[in-house]
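Only one protein chain is missing; all other protein chains are in place.
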Amino acid sequence: MVKEIERKLPVVHMCTIVPISQTVGANRIVPTVAIPHPFGDPSRTPEEEKALRRKLVERGLKALQTEVTGQTVFTE
Amino acid sequence: MKLELHRLNVKSLKFADKTGFADGVLSVNKAELLSLIAEDELLGKNLDVDLAMPGESIRVMPVKDVIEPRWKLEGSGQIFPGMLSDVETVGEGKTLVLTGAAVLTAGKLVRFQEGIIDMSGPGADYTPYSKTCNVVLVLEPSDPNMDKHDYEKACRMAGLKAAAYLAKSCAEAKPDSIEVYEQANIREGMNSFPELPKVGYLYMLQTQGLLHDTYLYGVDVKKILPTFLSPLEVMDGAIVSGNCVSACDKNSTYSHLNNPVIADMLKRHGKDFNFIGCIVTNENVTLADKRRSSSYATKLAGMLGLDGLVITEEGFGNPDADLIMNCWKAERLGIKTALLTDEYAGQDGASQSLADSCPEGDACVTAGNANEVITLPPMEKVIGYAHEANVIAGGWNGSLAEDGSITVELQAITGATSELGYTKLGAYTI
Amino acid sequence: MSFKVIHYINQFYAGIGGEEKADYQPEIREGVVGPGMALKGAFKGEAEIVATVICGDSYFASNMDEASAKILDMMREYKPDAFIAGPAFNAGRYGTACGAMCAAVAKEFNIPVISGMYPENPGVEMYKKFAWIVETPDNAVGMRKAVPAMAKLALKLLKGEPVGKPEAEGYIERGVRKNMFYDKLAAERCVDMFVSKLKGESFETEYKMPVFDRVEPQPAVKDMAHATIALVTSGGICPKGNPDHIEASSASKFGEYDLTGVMDLTSETHCTAHGGYDATYADQDADRVLPVDVLRDLEREGVIGKLHNKFYATVGNGTSVANAKKFGAEIVSRLVADGVTAVILTST
Partner (left out) sequence: MLFKLVTNNMNLYNAVKCGEFVDGSSLDVLVHVRGLVHLGSKILTHPLCGNLRPNHQPFRSVIIEEKKGFVDLDSLSLIEDAVRVYQSCALIMPDAIDEATRGDYAYIDAELMKESLEQYRLLRRDLL
């Protein structure tokens, strides 16, 4: 799916299991928290959780604004 | 290392007063053979020996192991070292082979592991052991509540004993043919055929625990680190099956002795490649073991400077993980691989065949889909227990019809999808 | 006695009419109608078309279960030995109907089912497992080529003759494994293949393991403050109640959902349809899979131009590569049409 999108639009794949993302052919990859809650962490307070989520989304936006030539994993 | 196989071509079987071989007929003294296996007090009183010949309307089930009768006439050690005989190294000298004969161990174990051998009809096409003249041991435990480890061992030993006994009793006969095999030591082997690629055989053995075990010189293979072995040792019974699951793709002791991959690699040695030897490895249940063994086995291949490995799997499911690890670890060391496995694609053939895969596994031969369903028509005679069809692997409740026909998946047929490649079965995508 | 075949065609090939008649209800007629004539000729008397089922494409598409049940009932009295549908060429709804009917007939009567389609017809991907689909050109000009191939395959199946590999027989690979006896032992075949691989010669593996290809990355987004960002997820997030009935695994569809005015996903409004992970956390707060709340904040703060007012969701779990590709292609063409700049794809 990610490859088909990438044929026409820039896409950042945000997911927990980076190797799977690499296997399916994503070019911009941002690792997330956990499979059942990629953008959250139920052990934190709702405020902390949202801050965590925002950090991840900002990282995703940064990835979209970065030129890449091949598969790149953005960890900060 | 030099081994001569002295072959007697067995074309028929009969019961007689004396066990021996003449004019293609293997005579069996039933009482003597019975008393030999009855020595084991773990076995019960109602033991029997029966004969099943190719083309007869006979069904043998459930079958545990198939063993080819062999006996060493000369050379160090004796057949099935560490198991039946002393632990001395084998693979040299002269070994008598009753070609065309086999011992089948049949009887109840834990119930759902053993297979079916039909001597005629459609089922016969799927098992290599419908073409052998079979001496069938029908076994039972002396105590129905006996520990299953003990009983599995008793059955295993009964088969090996019978096979050795039959061959030993024919030691005086003049062989119909003699095959000579020579295996150079590593130094010589490495220096011969410098223009040819050096290759090995990675021999994976089922080792998951009770009823899923294999023995090397009597050692439980799940406890070894991968090790190097000459193909000639395999011909003398260095590897013995203690494996009962599943009938279609467990490697019988017979198929170890006659390993067709080894046979073909020896045939092409010096022509297409330089065959250096076998690396034996295991298929254990823990992931640490799987990682260790695959790394170690491929490391051995790397240390030997091999250019290629043929890899055979035993079993399916989690051994697929071992197969795949062996494959990509070898390929990443620059060692080219070809894989031999079987498939579990569902009765309709539409499921994914293997539980694991890797892009490096681009040369893969399969011995067929073990889930394909077959109906075996009734036979005039059943040796063993036909009603087990309802509980063996590959059968289901209702597999056995009233007329005696049995509808099962191929996995219930002994050797049907042999991953040593001992049948012509394969699969393709429609 | 020749074999009895039932033929399925749509309203167009029955000469009833085009799109305006696509809601035509199923009927069965004795004997041959339309392209059945060509089939009949190709059978050369070895099989006979005893009846022809006609159904409008739209009618079938919008009443699938009902239509196929009705058609099966109509067919019963003819006791067919085989079922042939189409050929449908590249007509999507016709192909889907042919495929669905083949699958239903095979299940109900356990007889050979054959259709003919262009490889890109969506009916192929959906039904190739259940039917023999002969590869045809993309339009009816290919009728002359398609019909004899379908008839030949049908006769082979009716006579119980073994069917060869797809390329030899002209059908589209079904992805189903079938056993056969080769001339050589598996061991010998393996060593043969091994030698070919060592020598660098070409060889054909007997079992293909999955492989993956790559796509060139798109250029970066230059002006994020004016960009429209869309959210897409394979994590199965959908409005509560899963209105489109997206399957928990092996999804056959994706959903398009409106985000107009949605500032935050809550347990009241959204849930996950995904069956491949513990749904507790996503059901409590779907922002954990699809971060709508944060993107709304960023939109308000001007970090991004805006959040696209629709999001797209499917379930990645067990979904076939072909379906995933199809979803991706369809979604991105809608996004491009809506003027979206870039995509955040979230997966679990």
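Remarks
Chains here go by letter, A, B and C, matching the order in which they are written, and residues are numbered from 1 within each.
Methods note: a contact is a pair of C-beta atoms (placed from the backbone, for glycine too) under 8 Å apart; a residue touches a chain by one contact, two chains touch by 3 or more.
Keep in mind that this is a model prediction, so the values were computed, not measured.
Looking at the complete complex, one finds that the omitted chain is in touch with A, B, C.
Contact with the omitted chain, checked across C:46, C:73, C:120 or C:278, is made by C:278.
Which of B:224, B:266, B:333 or B:355 touches the hidden chain is settled by the complete complex: it is B:355.
Within the full complex, the residue among B:371, B:399 or B:418 touching the omitted chain is B:371. For the chain left out of this panel, the touching residue among B:6, B:212, B:256 or B:269 is B:212. Interface note: of B:126, B:217, B:316 or B:422, the residue touching the hidden chain in the full complex is B:316. For the options B:21, B:217, B:275 or B:344, the residue in contact with the chain missing from this view is B:344. Counting the whole complex, the residues of chain C in touch with the unshown chain are 249, 276-278, 318. Within the complete assembly, residues 16-17, 19, 34-36 of chain A touch the chain that is not shown. What chain B contributes to its contact with the hidden chain is residues 110-112, 148, 206, 208-212, 222, 243, 245-246, 249-250, 285-288, 290, 315-319, 321, 344, 346, 351-352, 355-356, 370-371, 391, 393-394, 396, 409, 411.
Operating definition for what follows: only the chains that are shown with their structure count from here on.
Inter-chain centre distance (chain B to chain C, centres taken as mean C-alpha positions): 43 Å. Put simply, the C-alpha centre of chain A and that of chain C have 29 angstrom between them.
Computed from the mean C-alpha positions, the centre of chain A lies at a distance of 50 Å from the centre of chain B. Residue positions 212 of chain C are each in touch with at least two other chains. Annotation for chain B: no residues touch two or more other chains. Residues 212-222, 224, 229, 232, 234-235, 277-282, 284-285, 287-291, 293-295, 297-298, 303-304, 314, 316, 324-325, 327-329, 331-333, 335-336, 340-348 of chain C are the ones touching chain A in the complex.
Against chain C, the residues of chain B that register as touching in their complex are 125, 197, 199, 259-261, 263-265, 268, 272-273, 307-308, 310, 312, 336-341, 343, 345, 348-350, 353-354, 357-359, 361-369, 372, 410, 418-430.
Chain A meets chain C in the complex at residues 1-16, 20-21, 23-28, 32, 35-40, 42, 49-50, 53-54, 56-58, 60-61, 64-70.
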